[in-house]
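Left out: one protein chain. Kept in place: all the others.
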Amino acid sequence: MNMNVSRRHVLRGLSLLIGVAALPRQLFARATGAFQAKEVDQVMQQLFGDLPVTLSDQVILKIPSIAENGAVVPVTVSSDVAGVEAIYIVIDANPNPLSATFELGATSPADVSTRVKMGQSSMVRGLVKTSDGVLMAQQEVKVTIGGCGG
Amino acid sequence: MRLLRLYQTGPLAARVSGRCGMTAVVLMLVGGLLLSLNAPDSQAESPSAEAVLAQAISVYDAAKARGHAWVMTRDGLAKAQGLLDAGDAPAALVVAQQALETAEASLRQADIEAKSWQARVPK
Amino acid sequence: MLNRLMIMSLLLAAASLRADPPSDLKAFRAFFEQRFANIEIDDHRDGAYALDAAKREQWLSMEDFPPYEIAIEAGEALFAESFADGSGYVDCFENGGMGVKQTFPRFDVGANTVQTLELAINECRKAHGEAPLDYASETMGALTAYMAYTSRGETFAITVPPEGLAAYNEGKAFFYARRGQLNFSCAGCHVASAGGMLRAEILSASVGHATHWPTYRLKWEQVGSLHKRFNECNEQVGAEGLPEQSASYRNLEYFLSYMNNGMTLNGPASRK
Partner (left out) sequence: MAVKPVKMRGKLAEGVAEIKALMPHPMETGTRRTEAGELIPAHFIQEVMCEHNGALVLRAEWGTSVSKNPYFAFKVAEAKAGDEVVIRWLDNLGETSEGRLTLK
C-alpha cells in the first residue's frame, strides 16, 4: 500500500505548486489509515480522535431506505451549518466501513453526492466536520436479493 | 421389487421457498402432484446408471424440443454424468433417476400447457 | 331459454375465433387499463418505476447521469466506423439507421423469420464481409443503445403480415405457457399478478416491457438485451434459458413488441 501512498504525496506536492491556498493544509493525507479500518469505532477513532460526534438534524443524509441494488446506492450528504471542513460517508456493515471523505475549501458549499456499494443491509452515516466538532446523520438501508432469487 | 417412490418434494420445496414466495411453494406442490406415481414395476434387477441416464437424456431432449426443459434436469444430467465418469455408479443411478423424473415432469408440463395456455389470454 | 343458450355459445365461439393480433392488442391494453385505472398505458414504459413512488425517486436520481450514457457514446463511435469495403451501417438501414428501432422486430418474409434489430445488425455486417458480433457482447449492446437512443420518443409500429402470423402465435404461446420447475408463465407474473409483489419485487406490467431496450441493469453493470432478460427470468423460474436471438426468443419479442404497439420508446434505460 505504501507505493501509492508516496504517489499521493507527490501529487499533493504538485497541487501545492498550482496554488492550493483554498484548502487548509492540516487536512491532508490523514484519512488513508481509516480506509483500512474494519470496525466503525476504529474509523471514528482514526478520523476524529476523541472529538465528540453528535447526531444532528442539521446534517441531511439522503439515501433510499430500500436499495434498488446494493451495487449502486445513490447517496447525498449536505449541511447548511457554517464552517464545514469535511464530509464523510460511513457504511457500518461494509468490509471497510469508511466509504469516502470529501475535504472542502473555505468557500465550497457542503453538498456532495455519489453512488456507493453496500454488501448487505446496513446503517449508513453521513458526517460533517466543522471547526467546533462533528455532526452526524444516519439511516438504516435495506439491501434485498432480487425477487425470484435474482 | 422396485421401491414405490413418491417424488421427494421436501428438499425441492425448501429450496424453492428460499428462492420465492409462498405462492411459488403452493404452485410447486401442485406441480409435484403432476408427477404421477409411475414407477415401472419391471421385475429385472435395477437398471444400470448408464441406461437410466440415457433414458433421462432422451426425455430431456423431447421436453427441450418443446421449449420446456428444466434447469434442474439439465444440472441433474450433468451431475449424473460426472459421477459416472468418476466411477461412482450407485450415486450416478440415484441422480440419473431424479433427472429422469424431473424430465418426465417437464414433458407433462409441455403437454398440459399446450392445451391450457389459451385460457390465460385476456379476452 | 334454449335460444338464449344458443346465442351465448355462438357469441363465445365468435369471440375466441377472432384472436388475431389487433384484437389481442385491444384486449391486452383493456386489461391493463382496468387493472391500473389511474395509470396511462404509456406510463408503463417505466416499468415498476411507474408503480411505486419511492422506487421511482431512486430511479430518477440514477437517470440524472445514467450509467448507459457511456454505452451510447461508444455506440455512436462504433456506428460511424466504416466496414472494410468502405460502407457502413448507414447503408443497411433506412434513414441511415437513425430513429428506426421502433419498427423492429419485423417479419422477414424472404427468410421467413422474425428479424430483430440485433439480427439486422449482424446481417448488415455479413453482407459487407464483416464478422458478425456476439449478441451478448458490449459492442452489440453499445450499437443497439445508440440506435435506441435515436428512436427515443418514437412510437412502436410493429406489423404482423399474414406470413408472420405463425411466428407471432408461437411468441404468444410462449408468453402464456407455464414453464420451469416453478411452473410460472410470463403472463402469470406480468399480466395476472401485475402490480403485485414477489418477495421484495414489484411485478411490472408487460405493457411497457419492450419499449426501453437495451437496458443498463445495475445488476449486470453493463447494457444488456431483452433476450438476456428473457434468459435470466426463465432460469430463475427453473426453466432452461435459451441463447440470445434464438427463434423462440425472437418470436416472443415479436409478440411482446406488438403488445406494446403505440407506446413511446424510451431506450436505452436503466433498471435495478
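Letters are used for the chains, namely A, B and C, taken in the order the chains are written, and counting of residues starts over at 1 for each.
The rule is short, and it goes like this: a contact is a pair of C-beta atoms (placed from the backbone, for glycine too) under 8 Å apart; a residue touches a chain by one contact, two chains touch by 3 or more.
Here the structure is a predicted model, which is why all the values come from computation and not from measurement.
Looking at the complete complex, one finds that the omitted chain is in touch with A, C.
Interface note for the absent chain: among A:V40, A:I63 or A:L104, the touching residue is A:L104.
Within the complete assembly, residues 64-65, 67, 69-70, 221 of subunit C touch the chain that is not shown.
Residues of subunit A that touch the chain left out of the display are 4, 7-8, 11, 15, 18-23, 27-28, 31-32, 35, 71-74, 76, 91, 94-96, 98-105, 107-109, 111-118.
Convention: only the chains that are shown with their structure count from here on.
With centres computed from Cα atoms alone, the innermost chain of the structure is C.
Look at the CA centroids: the one farthest from the centroid of subunit C belongs to A. Each chain gets one centre point, the mean of its Cα atoms, and the points for subunit A and subunit B are 52 Å apart. Annotation for subunit A: residues 147-149 touch two or more other chains.
Within subunit B, the positions touching two or more other chains are listed as 19-20, 24.
Across the complex, subunit B meets subunit C through its residues 12, 16, 19-21, 24, 27-28, 30-31, 64, 67-74, 102, 109, 112-114, 116-118, 120-123. Within the complex, the subunit C residues that touch subunit B are 15-16, 19, 24, 27-28, 30-31, 172-174, 176-185, 187-188, 191-192, 197-199, 235-236, 238-240, 242, 248.
Across the interface of their complex, subunit C is touched by residues 64-69, 71-72, 74, 115, 144-150 of subunit A.
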